[in-house]
Structure formats: C-alpha cells, structure tokens
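Showing chain A:
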Amino acid sequence: MMTEGIPLEYFLIVSTLMFFIGIFGFLTRKNLITMLMSIELILNSVNINFVAFNSYLYPHQMQGQFYSLIIIAVAAAEAAVAIAIIINIYRNFRSIETDKVDEMKY
Partner candidate 1 sequence: MDILSWFVAIPVLTVMAILFAKDLKQTRIISAIGMSAQLGLTTWLVYAYLAERAAGNAAAWLFKYDVTWFTSLNIHYTVGVDGISVAMIALTSVVIFAGVFASWRTDYLPREFFISLILLSSGVFGFFISLDLFTMFLFYEIAVIPMYLLIGIWGTGPKEYSAMKLTLMLMGGSALIMVGLLGVYFNSAPAGQQLTFNLNEIAANGIPVVAQQFFFPMLFLGFGVLGALFPFHTWSPDGHASAPTAVSMLHAGVLMKLGGYGAFRVAIYLMPEAAQDQAWIFIILTSVSVVYGAFGAVVQKDLKYINAYSSVSHCGLVLFAILMMNQTALNGAILQMISHGLMTALFFALIGMIYGRTHTRMINEMGGLMKVLPFLGVAYVIAGLASLGLPGLSGFVAEMTIFVGAYQHTDLFHRFVTIMATTSIVVTAVYILRVVGVLLFGPIRDEHHLHLTDATWWERLSTVTLITAIAAVGIFPLWLSDMINFSLRPIVERIVAAL
Partner candidate 2 sequence: MTNYSYTLFIPLIPLAMFLLIGLTGHKFKPIVSGYAGTLGLTVAAFLSYITAIRYFFIEGAVDGTYPMIKAVSTVWLRFTDTLHIDLGVLIDPISVMMLVVITTVSLMVHLYSLGYMKGERGFARFYAFLSLFSFSMLGLVLATNIFQMYIFWELVGVSSFLLIGFYYEKPSAVAASKKAFIVTRFADLGFLIGILMLSFTTDTFDFKTLTSLDGPIITSTAGASFMGLSVITWSLIFIFIGGAGKSAMFPLHIWLPDAMEGPTPVSALIHAATMVVAGVYLVARLFPAYAIAAPDALHVVGYVGGFTSLFAAVIAITQIDIKRVLAFSTMSQIGYMMMSLGVSGYGDHEGLGYMASMFHLFTHAMFKALLFLGAGAIIHAVHSNNMTDMGGLRKYMPITHITFLIACLTIAGIPPLSGFWSKDEILAAALHHNPILFGIGFGVAGLTAFYMFRLYYNIFWGTDRHYHHTPHEAPAIMTFPLLFLAVASVFSGFLPFSHMVTSDGKPFEAHTDMLVAIPSVVIALIGITFATIMYKKPSTIPDRLAGSIKGLYKASLNKFWFDEIYLFVTKRVIFAYISRPIAWFDRHVVDATMNLVGWTVTTASNKIKGLQSGQLQQYAMVFVSSVVILVLLFVYLISK
C-alpha cells in the first residue's frame, strides 16, 4: 500500500492539527462562510482518522472508508443548506457577520 512505511502517528498528527485549526477557525471567525469552511476542516480531519485507522487496524474491512464517504455526502448536503441559509441571511441583513444577526435575541 501507499501508506506503508508512514507510521500511524503522522496521520493522527495531521488530522489533529486540522481538527484544531478547524475548531480555532470556528470559534474565532465571525464570517459565516469561514465558519462553514472551518466545519469542513473538522469533518475532513475526522475523515482522515477514519481512513487511517481503517487501513492500519482492519485492513480487510471497509467500514471506516464507508463512514468517510457518508461524511463527505453529509458535508456536501450541509454545505448546500448552509450556503442557502447564508445567502438568505445576507439578503436580509446585508452581512454575514454572526454578531450582526441578532434580531431574534431575547
């Protein structure tokens, strides 16, 4: 396999980095699009984990890969819905900054 010789830890380090970059982005950015992108990063870091564990621990089974595929599908659907919402928000508020959208607060 392609990954032979690369230890599992490397994958995990990459995915952890990606995960926390995603978390960091999600927590700090106010822009909805950026936040959506951060969520994608988080999802993809999970994907990497799934695939990596699958091939290292159970090379003859496919569950991990299937889960990745499901996540990719869900992420796509989510992105579609989220972008639709964001566009609508933009139309209503002329902004996609999260702290500007506080009409329903309290």
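As a convention for this text, a residue touches a chain if its C-beta (ideal position, glycine included) is under 8 Å from a C-beta of that chain, and two chains touch if they have at least 3 such contacts; residues count from 1.
Quick note on selection: all candidates are chains of the complex that A comes from, given by their letters.
It should be emphasised that the depicted structure is a prediction, and the values quoted were computed from it without experimental measurement.
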Legend entry - Selected partner (touches chain A in the complex), from 1 or 2: 2
Inset, instruction - Name, in rising order, each residue of chain A that touches candidate 2 in their complex. - result: 23, 26-28, 30, 35, 98-99, 102, 104-106
